[in-house]
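Note that this complex is displayed minus one protein chain, with the remaining chains in position.
Naming follows writing order (A, B and C), and every chain is counted from residue 1.
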Amino acid sequence: MAAAHAETQHHTTTGIDNRKLLMWIFLASECLFFGSLISTYLIFRGDSIVGPLPADLLDIPLTSTSTFVLLMSSLTMVLAVFGAQHNRLGLMKGMLLATIVLGLVFLGFQVYEFRHFAHLGLNLGTNQFGASFYLLTGIHGTHVGVGVLYLASLLVASARRNGLGKEAALHVDIAGLYWHFVDIVWIVIFTLIYLIP
Amino acid sequence: MGRSGPGRIIAIVFSGAVVGVLSYLLYLAFADSANTPQSTWMPMSDNTDNIHAVYQVVFYLAAAVFILILFLTLLFTLMFREREGAVAQQFHGNSKLEVLLVGVPVLIVVAMMVPSFKAIAQNTADPPKGALEVVAIGHQWWFEFQYPEFGITTANELHVPAGRAVSVTLKSNDVIHSFWVPQLVGKVDMVPGHTNHLWFTPDTARDEAYLAQCAEFCGASHANMRFRVFVDTEAKFSDWTKATAADAAKPASELAKAGEQQFTASGCIGCHTVKGNPLAQGKAGPNLTHIGSRTTIASGILPNSAEPMHKWLANPPAVKPGSKMPNLALTEEQIQKLTAYLESLK
Amino acid sequence: MVGHEMQHGGEEHPPSTIRQYVMTGVILTVITVVELFLSYSSLPHGLMVSLLIGLSAVKFVIVVAIFMHLRFENGLLTRLFMFGLVLAACILLALVSLFWNDGTDAVGGIPAGQEQSAPKH
Partner (left out) sequence: MATAVGTVGHTHEESTVWKWLTTVDHKKIGVLYLVTGFAFFLIGGIEAVLIRTQLAVPNGTVLDAGLYNQLFTMHALTMIFLAIMPMGAAFFNYFIPLHIGARDVAFPRLNALSYWVLLSGGLILTSSFLFGEAPDGGWFAYAPLTDETFSPNKGLDFYTVGLVVAGLASLMSSLNFAVTIINMRAPGMTMMRLPVYMWMTFVVAFLLILSLPVITVALLQLYFDRNFGTHFFTPGTGGDPILWQHLFWVFGHPEVYVLILPSMGIVSEVLPVMSRKPLFGYTAIVMAGAAIGVLGFGVWSHHMYTTGLGTVPQYVFSASTMAIGVPTGVKVFNWLGTMYGGNIRMTTATYYSIGFIALFTIGGISGVMHASPPVDGQHQDSYFIVAHIHYVLFGGAIMGIFSGLFYWFPKMTGRLLDETWGKIGFWFLFVGMNLTFFPMHFLGLAGMPRRIYTYDADLGWDTWNFVATIGVYILVVGILLFMLNVFMTLRKPATAGDDPWGGATLEWATSSPPPEHNFDVVPVVRDRDPLWYNRDHNIPMPERPAHLHIHMPPPSYFPLVLGIGILLIGVGALSSLAITALGVVVAYYAVWGWALEPTE
């Protein structure tokens, strides 16, 4: 996380940093995690015995907005990484902050959506749609939340410093991998759940 | 025993003898087990014939691999075990041999696959036209059988005619159970929310029932969830359907008549149906219309006669852990009446 | 997976100006807008679904390749990640097709109100 892990600094066989490698393998694992959740959602498509059904609830314009927000957060994230790598501390901090804010906005949209759906009668136990939708998007939201915490810790940690080393850049880089991954998962979810009628 | 000359021959003969004798003894034990009441190696229908045809191929091929590997393992252990002055040959592999060692297993696997595919196709094909339709529903922990054709609902004892295909529709009322009659049909699960199918044509009629047992773990009394299949002649089967479709016999003895009243008074009617008794329409328990003519009660774990019936009514969960039929705290006298009544329901 | 040693990644280098990243962001946005447009269009269902899936795959690849700069990393990382991704996709496809062609007359999918679980006689 925030501070340096000197324990893993030494030379590696492949030249890839251990932590970066770890993150990529972890993301491979996450593919299976979200793959199973998405499978569940698709398998239960059309299996809801009672409403409300997706067509009754899903609000594409609204979610398109939040999708756009998340997409932009990827852009700000990559700029934060860029800042870190090019030793532009201000850029990095600003962009990290922007990413965090965008992430929070996305979460806000999600909270709004959940409450709205619950209001319209969709709960976890209502039907298959409710169960698989809330579980999938809820777990995605949890990932976004963890990401926000992760980035916030980086920001706090960087506030105590005014220079940036390679190490710090790597931390931002790795956090970025996680953040982008959560974003692409949303790309898939958005297409499969919202866009495909 | 050594790695060359006579020592080597002794090693080969010894290993061969050990593995040979072992295999023979195991074969005897297998043969012996194949001869037990619930044996899976006694095909008595087209379905199990199909299975058995594959099973034999698979079994003997597996046996061949077993014998070969055991033989080689023992032989190499004897031949190459440490000895003064011997030197281990240093080699890393042998590509030609490797190809062979992949090729032979591939052949074995194909030899198992071809008959398997054939039997899959046969046993999952649609049942022939004119098959007897039966609906089997799994309950914790008993089997319900319906014959839509005859309007029959019964439990735990399935009657089918020899020579006619029986098409069974499998459902479950609660958890997953499995329908398995080792000598008549390979198992297929009864899954809640799904409808499964299987069919088989019994070879010959016989008096003795085929034993069967639920084969998917389904809770406390999974071990006590058994059933029986009677393969009757065409004539006997038709008698059975007539008798079973009819209303329940009217109780004759005084005791039995009192039992009929008790049956209502004790609330049995809430769970059990007795055809012809308009009050008894319950569906939670087995249909008891002709319980008196069944050979067993409580899904095949007790023989059907007064004494076991008495035991059952006195405390079902004691006979069958977890039973969904509660202990109704019946008095000795009530039980006697009920037993007389139930045994009269021929 | 890791058949031989990989010392260094590809020759290409990640974007070196902010402009390039912003452009990528713009492309992603454009694709999203197109997708949105598609989902409201009256194209035949099959075509629309394939287009949508195709476009989101493109977005996926762009983010992974450029934002996560996988394209400019050691090829080992690509292989490791792709292994998980492809496996997940295969299992997803297998599961979905097993359920959508379920041979057991699953009750799910039957219009509401018809049959719930095994019939109660």
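Basically, a contact is a pair of C-beta atoms (placed from the backbone, for glycine too) under 8 Å apart; a residue touches a chain by one contact, two chains touch by 3 or more.
These numbers come from a predicted model, not from an experiment.
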{"item": "Partners of the unshown chain among those that are drawn", "value": "A, B, C"}
{"item": "From B:Thr77, B:Gln281, B:Thr295 or B:Asn327, residue that would touch the chain that is not displayed", "value": "B:Thr77"}
{"item": "Hidden-chain contact residue, picked from the options B:Glu98, B:Glu149 or B:Glu234", "value": "B:Glu98"}
{"item": "Residue of A:Ser74, A:Thr99, A:Thr126 or A:Thr191 touching the missing chain in the full complex", "value": "A:Thr126"}
{"item": "Contacts of subunit A with the absent chain, listed as residue ranges", "value": "1-8, 12-14, 16, 18, 21-22, 25-26, 28-30, 32-33, 35-37, 40, 43-44, 47-50, 123-128, 130-132, 135, 139, 153, 157"}
{"item": "Residues of subunit C in contact with the chain not shown", "value": "1-5, 76, 83-84, 87, 90-91, 95, 98-99, 101-104, 106-109, 116-117"}
{"item": "Sites on subunit B contacted by the missing partner chain, in the whole complex", "value": "3, 26, 29-30, 32-41, 50-51, 54-55, 58-59, 62, 65-66, 69-70, 72-73, 76-77, 80-83, 86-94, 97-98, 101-102, 105-106, 108-109, 112-113, 116-117, 119-121, 123-124, 140, 170, 174-176, 178, 180, 182, 185-189, 191-194, 196-197, 211, 213-224, 321-322"}
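Just so it is clear, only the chains that are shown with their structure count from here on.
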{"item": "Euclidean distance of C-alpha centroids - subunit A vs subunit B, Å", "value": "51"}
{"item": "Chain centre separation (subunit B, subunit C; CA means) in Å", "value": "45"}
{"item": "Subunit C, residues touching no fewer than two other chains", "value": "108"}
{"item": "Subunit A residues counted as touching two or more neighbouring chains", "value": "none"}
{"item": "In the complex, subunit A residues that touch subunit C", "value": "13-16, 20-21, 24-25, 27-32, 34-36, 38-39, 42-44, 46-51, 60, 64, 67-68, 71-72, 74-75, 77-79, 82, 128, 176-177, 180-181, 183-184, 187-188, 190-191, 194-197"}
{"item": "List of subunit C residues in touch with subunit A within their complex", "value": "5-8, 15, 18, 21-22, 24-25, 28-29, 32, 35-36, 38-40, 45, 48-49, 52-53, 55-56, 59-60, 63-64, 66-68, 73-74, 76-77, 80-81, 83-85, 87-89, 91-92, 95-96, 99-100, 108-109, 112-113, 116"}
